[in-house]
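Remarks on the structure that follows.
The complex appears here minus one protein chain, its other protein chains still in place.
Note that the chains take the letters A, B, C, D, E, F and G in the order they are written out, and that residue 1 is the start of every chain.
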Amino acid sequence: MDTLYILINCDLGAETQIISELAKIPEIMEVRGTYGVYDIFVKVQAPTSGVLEEIVTNKIRRIPRVRSTVTLTPIMSQGGR
Amino acid sequence: MDTLYILINCDLGAETQIISELAKIPEIMEVRGTYGVYDIFVKVQAPTSGVLEEIVTNKIRRIPRVRSTVTLTPIMSQGGR
Amino acid sequence: MDTLYILINCDLGAETQIISELAKIPEIMEVRGTYGVYDIFVKVQAPTSGVLEEIVTNKIRRIPRVRSTVTLTPIMSQGGR
Amino acid sequence: MDTLYILINCDLGAETQIISELAKIPEIMEVRGTYGVYDIFVKVQAPTSGVLEEIVTNKIRRIPRVRSTVTLTPIMSQGGR
Amino acid sequence: MDTLYILINCDLGAETQIISELAKIPEIMEVRGTYGVYDIFVKVQAPTSGVLEEIVTNKIRRIPRVRSTVTLTPIMSQGGR
Amino acid sequence: MDTLYILINCDLGAETQIISELAKIPEIMEVRGTYGVYDIFVKVQAPTSGVLEEIVTNKIRRIPRVRSTVTLTPIMSQGGR
Amino acid sequence: MDTLYILINCDLGAETQIISELAKIPEIMEVRGTYGVYDIFVKVQAPTSGVLEEIVTNKIRRIPRVRSTVTLTPIMSQGGR
Partner (left out) sequence: MDTLYILINCDLGAETQIISELAKIPEIMEVRGTYGVYDIFVKVQAPTSGVLEEIVTNKIRRIPRVRSTVTLTPIMSQGGR
């Protein structure tokens, strides 16, 4: 499975609604509103990087009032869990 | 359980060693090296926010060659999973 | 009492009006327009972190023309005053 | 009285010691370690901007292991409290 | 004379028009569009910090399509020219 | 030939359309959507810095839904390829 | 072929030497010192993402005096050239 961590900033006041939209996407393993410098944390998993690309480009980034995304790509060869 | 997401930047070349140190801390549920703007992603969980504080202040931030941390605190009342 | 420091960026020209809106929220101990990289500084205090969450999510972030917030959570066990 | 808000990043692991150094400076009204994107929050007050400059340049920024500071200057004419 | 350096980001495509608006404010000593991470550089000078505040709050930040400003306040006691 | 690297952030969901607009500009040697902290990478080349300026100011930055650009200017005297 | 764009910050004064080190890595298609917010631009290409990971983790990030890297991963399905 391929994984991405995505840090979202959104229109303020829209967090709860966006989180509820994101929660409908089955490939999203984890989604939480956060304090700090990003508004929403997302972890998404899919069988291939092509499917991941499709989810980010056509689903997550098209949700209304999502303003910007910062994406972290795991480097599996560095270990961890 | 209380949760924090922590985004780490570290001395370059030290990622693998720091990830292996972090993997020894039992409260760390998830740790991965990442491409992007942060070097390592960490998810930490503990029974109380006091224990979380203790882990961040005295364990994670004291690992040699960890340079900076950005912390995201989940807002559970906004829903998500 | 639980405390948060919040650094706000807003639509330019709206500072004075937003500051006046924020000053109506009794839990906001301190609010000032600032030069620098953030437009408004806020210190908010409430008896529990649940009440703080509610104020940030439903009051501060819903004020029109507030664009983004960076939140700092105090770590009381590190001392200070 | 003139006021500055200062957001500090420091060598990790040095927070508690730096906070304790800062707490010795009488013009520092408030100092707390924080989660988020900055490590320490400081509020400093002095009778003139000249005295403030002196405290920032010669005291705060010379504390060992303080790495960077972001300073916010209040704009009193925008109101607030 | 008091001085401020202001780094502006604006709606793209509006640079030339905003620069021409800024050039009408007599207290603005220098204004240039820039490549890099900010779109426009401004140097403003006025006899008192109160007048400067007024220019920033009521003139510069109210120009349509100016989106954000980062302000640098000179510390004269550190020397320079 | 003069070169610039340009890092673009855009309205989310508009990436594919903007990339297709950029691909019509003959001076753009390379254009790709990217994960990470910027949405689109562009490499532009022109015979003089004046032509480059014209392309950035009047073409790239005027494409609808392009929100911000960070520009890197190569320093040829430092070598490389 | 898989591609990554890498934006490097380094110890100042070390740019020329680091660029010359990077130019020895055959998978690096393009490397230039830059003005702006990053010091060096790199484009790296390899037959698989595993080889790319290996080059970033074990070669680029281990060059002395490289301080931080921001990595952009192209999304080929969004088109471009």
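Operating definition for what follows: a residue touches a chain if its C-beta (ideal position, glycine included) is under 8 Å from a C-beta of that chain, and two chains touch if they have at least 3 such contacts.
Model, not experiment: these values are computed from the prediction.
Novice: Of the residues D:3, D:34 or D:71, I need the one that contacts the missing chain.
Specialist: D:71
Novice: So that we can see where the missing chain sits, which residues of subunit E does it touch?
Specialist: 3, 5, 7, 15-16, 19-20, 22-23, 30-38, 41, 70-76, 78-81
Novice: List the residues of subunit D that touch the chain left out of this view.
Specialist: Those residues of subunit D that touch the unshown chain are 4, 56-57, 61-62, 66-71, 73.
Novice: Which subunit C residues touch the hidden chain?
Specialist: Considering the whole complex, subunit C reaches the absent chain at 35-37.
Going forward, only the chains that are shown with their structure count from here on.
Novice: Counting C-beta pairs in contact, which chain pair has more, B-F or E-F?
Specialist: By number of C-beta pairs in contact, E-F is the larger.
Novice: Nearest whole angstrom, what separates the Cα centre of subunit F from the Cα centre of subunit G?
Specialist: Here subunit F and subunit G have centroids separated by 18 Å.
Novice: Using the average of all C-alpha atoms in each chain as its centre, how far is it in Å between subunit D and subunit F?
Specialist: For subunit D versus subunit F, the centre distance works out to 39 Å.
Novice: Which residue numbers or ranges of subunit G touch two or more of the other chains?
Specialist: Where subunit G meets two or more other chains at a single residue, that happens at 35-37, 56-57, 70-71, 73, 75-76, 78.
Novice: With chains as vertices and touches as edges, which is it: line, ring, star, complete or other?
Specialist: Other.
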